[in-house]
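Just one protein chain is left out here, and the rest sit where they should.
On to subunit A.
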Amino acid sequence: MTATARLALTATLCAFAAPALAQEITINSFGGAYEEAHRKCVIDPFTAETGAKVNIVTAYSADAFAQLRAQKDAPQYDVIHFSGGQEIVGASEGLLLPVTEEMVPSLADLYDFAKAGVANGEGPAYQIAAVGLVVAADKVPSEPTKWADLMKPEYAEHLVLTNITNGYGMIGLLMLNQIAGGSGDDIQPGLDAVSQLLDAGAVVVSTSPEIQAEFAQNDAWIAPYASDYAFTLKKAGLDVKFIQGEEGTPASFITANLVAGRDNVELASKFIDKSLSPDAQACFSEALRYTPTNSKTVLTDEVAADVVYGADAAKGLMRFDPRVIEANRSAWTEAFAKTIAR
């Protein structure tokens, strides 16, 4: 190879390599199967389209939010994902940057509930996780149909509750509280119900793998938990079914948020746009059974049966006000810990 040819080759390589090297964003994902799907549905296609590198930090919502707050003066994330309503507090503290339809064109196609907070600076919801009753179909003598059935004594010894330090655990408690006559101002009825269930033999765990362990090894029948996790258990070979309680289906919104104070906003906005695209959402539903928020998303019948699909169905979802949860989280977590303490 002549010197000129070598030079030309180097120059060509640089021309291709340079933008990819210059561009990278940092995001958080939730680990495990979620992160795998995240990679397949959003991150890899995004990298293929833009050539940008995506650094993934595995951190659950609460941990990620704690980091975001601690890094206030020198933020390290470009896009941060939350499943526990942390974006509301984040936006009010000025930690997030509002997105607009110019920056994120897919916003126009989202259902209204998924972009209700965008005007306040909160990121849009790119997925919905519905919470209902995860039931071991092969073991339970008669299937529950409503949330109130959780209180039936014959289930108690086979019931798995989740600590409210877990986002779905919090939603489960608030639903129990609601059917027991409580409200956002008063969760004592819910705590009393938990206390009654524990006395009758129910167990409490803190993380989702422990729920799997309870179902696989410890003869659990019912756990109030999310539809995506029911699917995880099904894939692990357990005969598990997701039942929506008659009283309603509370849901957790998973949002993609733009972090304030970072210099590659344009690229980060593109990443959020990718998360909201019908392709990415269909891919996520297919992989993990999350409910899509883009009205243009098309699902196969098999996938659609497992999620809340379509404008009308999505209207039936309910959301406990994350602001009320945030305002009370510390006090409730302490009260819950005291209730379950042995």
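Some observations on this one:
FYI, a contact is a pair of C-beta atoms (placed from the backbone, for glycine too) under 8 Å apart; a residue touches a chain by one contact, two chains touch by 3 or more; residues count from 1.
Following the convention adopted for this analysis, contacts and distances are computed from a predicted model.
Hidden from the displayed complex is a chain whose UniProt protein name, among "Transketolase", "Carbon-monoxide dehydrogenase small subunit", "Dihydroxyacetone kinase" or "ABC transporter permease", is "ABC transporter permease".
In the complete complex, the hidden chain is touched by one of A:36, A:138 or A:157, namely A:157. Per the touch definition above, the residue from A:65, A:126 or A:242 contacting the chain not shown is A:65. One chain of the complex is left out; on subunit A, the residues touching it are 62-63, 65-66, 69, 157, 163, 165, 198, 201, 203-206, 209-210, 213, 217-219, 329-330, 333-334, 337-338, 340-342.
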